[in-house]
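A single protein chain has been removed from this complex, and every other one stays in its place.
Then we have subunit A:
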Amino acid sequence: MLKQNRTYASGATASVAEVTRYNDSRLGPYPFSLNFYSLPPPYELTLNEFETYALDRLRVLKAVETAALRTKDLATIDRYIQVVHDEHTHLNRNVRINAVGATKLYEERRKDHISHFILRLAYCRTPDLRKWLVRQETALFMYRFRQEEQAERARFVKELDIDMPIVTDRERAAVAMQLRRTHGYSAEKLERTVFYRVPFENVLRLVQRRAVFVKDGWAYVPERDQPVLIAGAYKAHLTAALEATAKAVPRMDEDDRLVPVLASISKQYLSNAYAPAGGDSRDIVRHNEVDSLATHFPPCMRNLHSALRRDHHLKHVARLQFGLFLKGVGMPLEEALIFWRSAFAKITDDQFQKSYAYNVRYNYGLEGKRTNYTPYSCVKIITSNQPAPSDVHGCPFKEFSKNDLRLMMKGYGVGDAVSADVARLAKDGHYQVACTRLYESTGGRAHRAANAALAAGAADGSISGGGTEGGGVAMVQTVEHPNQWFDMSRMWAAQNQKPTGSA
């Protein structure tokens, strides 16, 4: 990287052409897709813009966080982030200036700029929030840095003017042997490599892994590791800026329109309403199809389903959670009434009409406030209606004991490694990530196993299977909604049932 950075002089000449190419005045203050956000945005915003911008960025930061929780593989992380990033905070790179137009680039970057500053305001209040934001923003910045072209990166870095002097040839010769030992470079490779000399405190990640040569308190960072320096500089910059914001915010509270919005942003869980796959044209689900579809239920719903079959009853909140889920799956009111009537096998028609039919119709907006209720999202299930010990509703990853969870995982037939991984995520409060991990690792195999178990008459969802991790399922977006799991699972099954198997 950065051949033109070998000396400043040659670097300057090499980039003159590029500078003129990209110095498009229509880009305004945003000559790069990358931004260190040193200046606040001077724009007027509507409250609505304010909120959507912030939420869009927050979705991406959540994805960034999740990606890191899910895997250590950078390529997978990037692929994962990319999907969410491109949907909510798309940023065209400069090479696309002619393809999409400078105005579009400007708009995207303006939004990026604004949304970053809104989140600063929303997340500056406590040390924990600040820490979270710094971490995710730095990861997001580095993701974008990785996506950007070499020449652009170099140009951006140059403009940043980060203090990282290049080691002179003579200095390098003095420690040549140590550098080569540290990096396993050949003599020629060493010759070709640019090193920066910075205080070791700036590259702790490298120091910690003994991945850098350190002498007299200076770290000799090879150009390959330059991103560590950039990340460090960005992180330091943002940390300081957030602390300054935190001190300034009490004054801002005077603008009381913003306060509730900001407060809600930092509490935001991104519980987007569920939009069923296939829209209105989906097949209707009949009351007698529920058992066979249960293989596609997420853990929470399987749990409710098996409790219903076992007890022939569900309590109020459980009925709501499961009933709305079934509604989302595609069960119309008439079918739902039959389903619940037959499921509550121990009571009379009369009792059912008196005590339960109302609830079912209520779910469909035909009673009470006459709202057309939507199925609960994971966040809603996880955060509201805290179940009592005797209840069966809620999210298993949150409510189950470690042992119950282990048994459940065994039921899904996942291996010990995955099981431990999921348990760890659940323990740390990353319930949806745990759920997603389970989905991925079971993939189609769990569904097949479940089918087999069902065929054998064990309709309670407890299946036994091999202990190995199911391959072939790519990393999916975090499970936000039980119906999302259902749709993914069903789609997967549909694809894989084709004889040609085009997975």
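Methods note: a contact is a pair of C-beta atoms (placed from the backbone, for glycine too) under 8 Å apart; a residue touches a chain by one contact, two chains touch by 3 or more; residues count from 1.
Everything that follows uses one rule, which is that contacts and distances are computed from a predicted model.
UniProt lists the omitted chain of the complex under the protein name "DNA primase" (options: "Trm112p-domain-containing protein", "E2 ubiquitin-conjugating enzyme", "DNA primase" or "ABC transporter domain-containing protein"). Residue A:Leu74 is the one among A:Leu45, A:Leu74, A:Ala174 or A:Ala420 that touches the chain missing from this view.
From the options A:Arg205, A:His316 or A:Lys427, the residue with contact to the unseen chain in the full assembly is A:Arg205. If you put the hidden chain back, the residue from A:Asn35, A:Thr138, A:Asn303 or A:Gln432 that touches it is A:Thr138. Residue positions on subunit A in contact with the hidden chain: 1, 64, 67-69, 72, 74, 77, 135, 138-139, 142-143, 146, 177-178, 180-187, 189, 200-201, 204-205, 207-210, 213-218, 224-225, 227-228, 231-232, 235, in rising order.
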